[in-house]
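Only one protein chain is missing from this complex, and each of the others stays in its spot.
Naming follows writing order (A and B), and every chain is counted from residue 1.
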Amino acid sequence: MYDVLIIGAGIIGTSIARELSKYNLKVCVLEKDNDVANGTTKANSAIIHAGYDAKNGTLKARLNVLGNKMFDELCRDLDVPFKRIGSLVLAFDDNDVNTLHKLYDNGIKNGVKDLYILSKEEVINIEPNVNKTVKAALYAKTAGIIGPFEMAIALAENAYENGVEFRLNSEVIDIKKEDVYVVYTKNEKFKARYVVNCAGLYADKINDMVSKNRFKIIPRRGEYYLLDKSVKLVNHIIFQCPTKLGKGVLITPTVHGNTLIGPNAEDLEDKEAINTTREGLRFVLDTAKKSVEDIPVGMSITNFAGLRARTELDDFIIKEAEDSKGFINVAGIESPGLSAAPAIALYVLDILKSSGLEFVRKNNFKNKRKGIIKFSDLSFEEKNELIKKDSRYGRIICRCEEITEGEIVDAIKRPLGATTLDGIKRRVRAGMGRCQGGFCSPRVMEILSRELKVKMEDIIKDHEGSYILTGPTKKEVD
Amino acid sequence: MQYDLVVVGGGPAGLAAAIEAKENGVEKILLIERDRELGGILQQCIHNGFGLHIFKQQLTGPEYAERFINILKEKNIEYITNTMVIDITDKKEVYILNEKLGYKKINAKAVILAMGCRERTRGAISIPGFRPSGIFTAGTAQRFLNIEGYMVGKKVVILGSGDIGLIMARRLTLEGAKVLAVVEIMPYSTGLTRNIVQCLKDFNIPLLFEHTVIDIKGKSRVEGVVVAKVDENKNPIKGTEIYYECDTLLLSVGLIPENELSKKAGVIIDKRTSGPFVTESMETNIEGIFACGNVVHVHDLVDYVTLEAKRAGKAAAKYINGTLKRDGIKVVTINGRGIRYVVPQIINVNNSNEVTLFFRVDNIYKDCKLEVRLNEKVIKSIKKNKVTPGEMETVNIDFSKLDVKQDDKLFVEVKE
Partner (left out) sequence: MEKINLICIECPMGCNLEVIKDKDIEVKGNKCKRGKDYALKEIENPKRVLTTTVILKNSYLKRLPVRSDGEVPKSLLFDCIDYLNKIEVEAPVKMGQVIVENILNTGINIIASRSVEKLP
């Protein structure tokens, strides 16, 4: 019997899990996919927003601003890449300038610090590539960029290390409320006093199993371009003025040195429509050009699309179901969900506390998690020391990102380690470079095959069914 | 660690360059190869057609490679495999990494860059759609098939009719897959006619010109691709969509010289070739750093790679013993009308009597003339029945017969 069952191992589920793992509680996370962070968490803008955008008085606003402050310490403790590079919302006409002032005022009310309105000259001074038709900009120093799935993976590892159980490939198919909750997956059933629904795009489906107060999750698709690391287009996160559809198309450096452009915003019916489209990508480019005229599309290394889970309401749904005590919904976590995640976790804990869950702090909570060593960041001497300990750090597998076999083996062996090609990619970046795995994927697959003791043809790229090879040539069984 | 010459890359370019340097008196040479064995990309090119010029035979890739590997070993040229070059400075300090030695710095008097090229990816051409497994660049698929011994799919569509795509169409068919079509966005193929016949026509594989892939279906594994005709601006034409049910998409959409290391050393890259600016001696803008092979410009014939590499090796040897002439009159080559690029970009007239210019045209031209002009004066005119972007052209210029002044320009043009 668990104290808390968390449904969904995205950034929200893992944030809550890690927070709960500080207390003497029996916690389990159920994830339907074969890896953590494999939904919306891996396909978004990776921005930690300052918090001026969300309407004052909403949970979004409050939790964004609170969450934003928590990232320095959290990322230090969890060894997650995070940079506070600041953001600019650009104004191109008087309407825009008006909007800037509204955002500024809203930001102040929300409690955002270090917010400034910059003049055209000041903008061009810090962003020389921005369109010279810019009139002004809202500068938020506290905005930052992060590795979102790195964060979720780190939270999951740390939660696991502190006693939280994880079950992958465990889609919840039914929930019954008896004196406790009984949660059914295909092959197992779990009993828990409290259930936290962080099922992202499927939070409505999970809620429907328990509560008559329904809400609908509408997937909003956003498409992106990712440019080669050699492109240095902007120094800050560059926004345009927000519209009804959201914060609009941005241009930003990523925490790894690429340039990210996107997203558009398209409301869909299909919760699995993570395909990019010609029109969507065209829209992204055309709109982005308003901020920076010369976008070197030829330097694109990949495109992707992410689905954000929104509801018809304008705010997060984070509350105990009125007709089902002990069932906490954390739904509709679209932007600024990532930015708010650490604060959402604290908020959910408060709800659990109010609902009667006893919180006793662990005295042996391990608050630090050491990430996978980034070999290319080490000094000359550190590199050699590491290779002496484990010679696999002397073998480069991913040429584009300089990732060694040692790092890949670590990514497989650690708790909740990678079992797929993309799982490796998300943990150590092998395959994220300009050749997009063309050089390294045979070698990464060989390592996965060896470490997991599976056949090469049984290795999958990402989701179930994504086999890469069909079998040996000559139809021989080795 | 100190060497006279470090050669980065043990493929055909690196091998020939190292051998030539040794034959021209360089003593301490180190050839560095990142793969498990020498030979470079030739090891996976198991088809024939290599060496028609150099050996007057049509060898397979591995055969061509082995000839040079044997010479390298006979001449006792030192080489290391499974070793990556991580960094090169403009002072010719080469940083290498392998399991045995760890991370080491090598000082060299001269460096020859021979890293070859990489393949253009789906992301670089932004094909919309899902991101399932089953999408491979042709070279990666070739590696799986020929080196690792694995099949990549059963029903294949190939985008791009360059030689790699054509070769893989045949290879996959012979290994039991069904290749449904080869789709080419241009109105012509850059591949050899011989390959169109022996890789496509032989197996009744349709070749669609002026078509491209506009969508990829399949959430986990490729389930199909949508192909459409394109207009003059390469935009898909509504109503021409064809759906191919398949489990594999192979991309043969271009090769890009791999110059990340070159840039680290401060080598200036020519946007027209995506490779370094080089002189007739294959020297880059950094003194003592030379380059040859696909890293300079993408070749079609490995024979030309070998010749180019020999030039680099010979020049590196001269540089090391102080006899490489770089002073004096420099001429710049310019790609004129109809020409995509010319290599070498800079010619030291004092250093060369006869220089061969290598260039590519930007379109198919029939019944035309390739003209070389020294400033305004036409110095060479070659009649051609047909020139195509897929086949590199050459022209020899004898500088001893020309009256050349500093900053003179050598134009190569197509005259129709």
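As a working rule, a residue touches a chain if its C-beta (ideal position, glycine included) is under 8 Å from a C-beta of that chain, and two chains touch if they have at least 3 such contacts.
Bear in mind that the values here come from a model prediction, so they are computed numbers and not experimental data.
Novice: Pick from B:Q198, B:S220 or B:N350: which residue touches the chain that isn't shown?
Specialist: Result: among the candidates, B:Q198 touches the missing chain.
Novice: Check the options B:Q58, B:N107, B:S381 or B:N396 and report the residue that touches the missing chain.
Specialist: Selected residue, touching the omitted chain: B:Q58.
Novice: Sort through A:K232, A:R450 or A:K475 and give me the one touching the missing partner chain.
Specialist: The single option touching the absent chain is A:K475.
Novice: Quick one: say which of B:N48, B:N285 or B:T356 touches the chain that got left out.
Specialist: Only one listed residue reaches the unshown chain, and that is B:N48.
Novice: Sort through B:N76, B:N233 or B:N385 and give me the one touching the missing partner chain.
Specialist: Considering the complete complex, B:N385 is the one touching the chain left out.
Novice: What residues on subunit A make contact with the chain left out of this view?
Specialist: 472-476, 478
Novice: Just the residue numbers, please: which parts of subunit B touch the chain that's not shown?
Specialist: Per the touch rule, subunit B residues meeting the hidden chain are 36, 43, 46-48, 58, 60-63, 65-66, 145-149, 174-175, 192-194, 196-198, 201-202, 385-386, 388, 391.
Note that in this section only the chains that are shown with their structure count from here on.
Novice: Could you please state the distance in Å, as a whole number, between where the Cα atoms of subunit A are centred and where those of subunit B are centred?
Specialist: Each chain's C-alpha centroid was found; their separation is 39 Å.
Novice: Once bound in the complex, which stretches of subunit B touch subunit A?
Specialist: Answer in residue numbers: 34, 82, 84, 86, 97-103, 105, 118-119, 121-124, 126, 128-134, 137, 139-140, 143-145, 147-154, 175-176, 214-216, 219-221, 236, 260, 263.
Novice: What residues of subunit A sit close enough to touch subunit B in their complex?
Specialist: Interface residues on the subunit A side: 225-226, 230, 272, 274-278, 280-281, 297-298, 300-304, 380, 383-384, 387-388, 391-392, 394-396, 399-400, 402, 421, 434-439, 441-442, 446, 456-457, 460-475.
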